[in-house]
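What follows is one structure encoded as C-alpha cells, with my remarks underneath.
Missing here is one protein chain; the remaining ones are kept as they sit in the complex.
Showing chain A:
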Amino acid sequence: MTEKVTWIQALPELWTALLETVYMVAVSFVITFLLGVALGVLLHVTDRRGLRPAPAVNQALGTVVNVVRSMPFIVLLILLLGLTRLIVGTAIGPTAAIVPLSIAGIPFFARVVENALNEVPRGRVEAATAMGATDMQVIRKVLLPEAASGIIAGSTLTLVMLVGSSAMAGVIGGGGLGDLALVYGYQRFNNQVLLACVIVLIVLVQGIQMSGDGWVRARAHKR
C-alpha cells in the first residue's frame, strides 16, 4: 500500500478544488439572483394583495416553485442530466453543475425575495402610487430598495445553501471541495485531506455569513 497523501501534499489540489467551488457557486448565484429576483417580484406582484393581482398566475408560479423546492438536490441533479447536456454540452464537470445549482437556487431565492417584499409596509407602496408612480416605478424605486436588507440577508442564506449543494456535485464529477472530500475521504479513507476540505468549507461559509451580516448591519439606518 502506498503512503497516504498528507494535507500539505494535497494543497495544490485543495486550491484547485476551492477555485472550482467558488466558480460553481459564483456563476450559479449570479443566475439565481437575477432570475430569483424576477420570479420573487412576480410572486409578490401577482399576489391577492399585490400591485397586479393575478391569482391564476400566482398559483401556477407558486406550484412550480414548490415542486422544485421539494426535490432533494441529489435527485434534482440526476433528473436534470438531460437538460444539462442540452445547455452545456456535457453533464460532467463544474460548468455542468451550474445548471442544477441554479435551478435549485432560483425557487429558493424567489421565496426569499417574495418574503422580503412582503415585509415592505403597504403604506409606502400606496404613498408612491398616490404620487403617480407606475407599477414599474413602484417596483424599482420602492419595493426593491426598501426590501434590500432582507434580500441581502436572503442572499447570504442562498450562497451558503449553494456551497452545500455544490458539494454534492461531486457525484457527477463536478469537481470542487465536495468532490475532493468524496474522493479522498470516502474512497481512499484519507482523513487528513477530508478534514482539510471540511476546514476550507467552514472558512468559506463563515466568510460568506460574516460579510452578509456585516453588510446588513452597515445598512441598519436604512431600514
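The rule is simple: a residue touches a chain if its C-beta (ideal position, glycine included) is under 8 Å from a C-beta of that chain, and two chains touch if they have at least 3 such contacts; residues count from 1.
In this text, contacts and distances are computed from a predicted model.
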Omitted chain, identified by the protein name its UniProt record gives, among "GntR family transcriptional regulator", "Chemotaxis protein CheA", "Cobalt transporter" or "D-methionine transport system ATP-binding protein": "D-methionine transport system ATP-binding protein"
Residue of A:5, A:74, A:128 or A:171 touching the missing chain in the full complex: A:128
Residues belonging to chain A that touch the chain removed from view: 121, 123-124, 126-134, 137, 141-142, 145-146, 148, 220-223
